[in-house]
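Only a single protein chain was left out; the remaining protein chains are all shown in position.
So, subunit A:
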Amino acid sequence: MNAWDFLLWVAFPYAAAAVFVVGHLLRFRYDQFGWTSRSSQTYENRLLRWGSPMFHYGMLMVIGGHVVGLFIPKAWLEFFGVTEHIYHLGATWLGTFAAVLTVAGLGILIYRRRLNGRVLLVTTVMDKVMYVLLGGTILFGTTATVLYQIFGGGYDYRGSISPWIRSLYGFQPDPALMSDVPFFFQLHVLCATTLFLLWPFTRLVHVFSAPLGYLVRPYVVYRSRDHHTGNSARKVPRGWERSQRPVARRDRERIRR
C-alpha cells in the first residue's frame, strides 16, 4: 500500500463521509429555508415531463442496484441461490436498462438547462458543479459497465470494490483491495466520493426529504400559533436551561393562586 492508495481509498472517503454527515446536520440546522428541490417546472414542462421522471426513476433503480451489489456480501446472495452467473446477468441487463433511462433523462435535463433561457438563468454555480460531478459519476459508471461487463470479460467488483466499501463501514479500511480495480471503476468511485463531499451544499439535499410520512399522516394538518410565537417558542434550548430562583413555599403558593 503506497501513500496514494491510502489517500484515495482511505483518507478521501472518510473525509467525504465526515463532510457529508456534518454538512447535512449543519445545513439542516441553519438553512431549512434553502432546503428544497428548487424545481424549475413552472418555467418549462415539455422536456421536464419526460426527463425528470426518467432520470429520477432510473436513479432509484441504480441506487437499488448499488445497495445490492455493494452492501450485500456475495456469500449471502449465493446462500439464497443467486449464483455469480445469475447476478451478473441481472446486474448487467437491469443495470443497463436503468443506466439508459438515467443517462437519457439526464441528457434531456442538461439539454433543457443549457438551452432554455429561463432555466439557464436560475442555474447557480453550485448547480453546475453538481451537474458535472453527477454527470461524470454516471458516465464513468456506465462506461465501466459497457467496457468491462458487456464487451469485456466481466469484472467481479463484488470481490474488490464491495469488500473495500464494507471495510470502510467497518472502520477496518483495506485500500489494497482498490489498487488493481479497472480504471473506469476507480474513476467512478472517486467522482462519486467527490459528489458525496459536496452533496450537503447542493440541491441534492432534497433526496433526504423524500416525504414518506405523507402516506400515514392525516390529510389536514393543524398547528397552534403558540408553537411559533407563544410559550413554547421561547423554550430555552438544551444546555442553556436557566436555574430557578429560590422561592419560599409561601410565595410559590401565592403565585399559583
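Criterion: a residue touches a chain if its C-beta (ideal position, glycine included) is under 8 Å from a C-beta of that chain, and two chains touch if they have at least 3 such contacts; residues count from 1.
Convention: contacts and distances are computed from a predicted model.
Novice: Just go with whichever of "Nitrate reductase subunit beta", "RagB/SusD family nutrient uptake outer membrane protein", "ABC transporter substrate-binding protein" or "Regulatory protein, luxR family" UniProt uses as the name of the absent chain.
Specialist: Going by UniProt, the chain not displayed is called "Nitrate reductase subunit beta".
Novice: For the chain left off this view, which of A:Phe80, A:Phe151 or A:Tyr222 is in contact with it?
Specialist: A:Tyr222
Novice: Can you work out which residue in A:Phe6, A:Phe20 or A:Tyr57 touches the chain that's missing from view?
Specialist: Reading the full complex, the residue touching the unseen chain is A:Tyr57.
Novice: Among A:Phe6, A:Phe20 or A:Trp35, single out the residue that touches the unshown chain.
Specialist: Of these options, the touching residue for the absent chain is A:Trp35.
Novice: Could you please point out the subunit A residues that touch the chain left off the display?
Specialist: Output for subunit A: 32-33, 35-45, 48-49, 52-53, 55-57, 117-118, 121-122, 206, 209, 211-215, 217, 219-226, 228-231, 233-234, 236, 242-245, 247, 255.
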